[in-house]
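The block that comes next holds chain A.
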Amino acid sequence: MKIKEMLENIKKEFPYIGTEIQEEKQARIYVCNDKFLNILTYLRNEKFEHLANIFAIDWIDEKEFEINYNLWSYEYLVSIIVKVRIPRDKAKIPTALNIWDHAQIYEREVHEFFGIEFIGNPDLSPLFLHNWKDLPPMRKDFDTEAFSRKAFDVGEREGEK
Partner candidate 1 sequence: MIDRFTELKKIAQKDGHVLYNIFFGPNHPGMNGNFGYVLDMVGSQVVDVRLNAGQLHRGFEKLMEKRLWVQNFSLIPRVCVVDPDPNEVAYATTAEKLADIDIPKRAKYIRTITLEMSRMTSLLMGMGSVGGATGLYTIMYWMLSDRDYLLDMFEWLTGGRVYHIFNLIGGVRRDFPEGWIDKILELMDYFENKLKEYDHLLYNNPIIVKRLEGLAPITGDEAKKWGVTGPNLRATGVRSDIRIDYPYAAYNEVEVNIPIQEDAKGDALARAIQVRLEFEESINIIRKAIKQLPEGPVRVKIGNPLKLRIPKGEAYTKIESSKGEFGYYIVSDGGIKPYRVSVRGPSLPVGLFLCKRDLPKIRIEDVALWMNTYSICAPDFDR
Partner candidate 2 sequence: MIFLILLKAFLITLWVVFIGLLFLGIGRKITARIQKRYGPPFYQQFIDVIKLLAKESIWHHWIMILGAIMALGGLIATALHVPIAGILPYDSNGPIFLVLYLSAIGYLGMAMGVSASGNPNAPLGIGRALTLMLGYEIPFAAVLIIFMGLTKSSYFLQIAQSQAGGILHWNFIRYPLAFIGAEIAVQAMMAEKPFDQMIAPAEIASGPLVEWPGKFLGLGMIQMGVSVFIETAIITNLFLGPSHNILDFTLKQFGIYFIALCINAVMPRFKIENAAIYLWTIPLGLGLLQMLITFVL
């Protein structure tokens, strides 16, 4: 099956999505918030069983987060990236835990670095960062250089005997 047909099939099923073909084996699907789980389920049942990862992009100018589900089909050898956008100030999205078990750990990671909440994921506790009090670091409005200067520059070696 060619990737074009595939996308057309998906589009027949879910008419409200946007599609884009990157190269002959890669495609992107843009979807509005509330329906994306159906598409993921559909794709999983259509042999896109490998979830390579989940990552987020912070479109700060558009005040939106984009959650990406990176899928791969072992049968068609095609990579599809499902892109979901959610507003930045209400960063909540249902979890994909029921579709892929290991989505749990990816969601935990995204939650830690972007502050996006995955509704239904039982364990979103911090894993990578130590005692983090600032903004989630991967957000565009977090200034890592300023943080570094403030936190790690202890100044001159004063007070030392």
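The definition used in the following text is that a residue touches a chain if its C-beta (ideal position, glycine included) is under 8 Å from a C-beta of that chain, and two chains touch if they have at least 3 such contacts; residues count from 1.
Per the selection procedure, all candidates are chains of the complex that A comes from, given by their letters.
Not measured: the values here are computed from a predicted model.
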### Query
In the complex, chain A is touched by which of the candidates 1 or 2?
1
### Query
Which residues of chain A touch candidate 1 in their complex?
22-23, 25-26, 28, 49-53, 55, 57-58, 68, 70, 72, 74, 77, 79, 81, 100-102, 104-106, 109, 113, 127-130, 137-138, 140, 142, 144-145
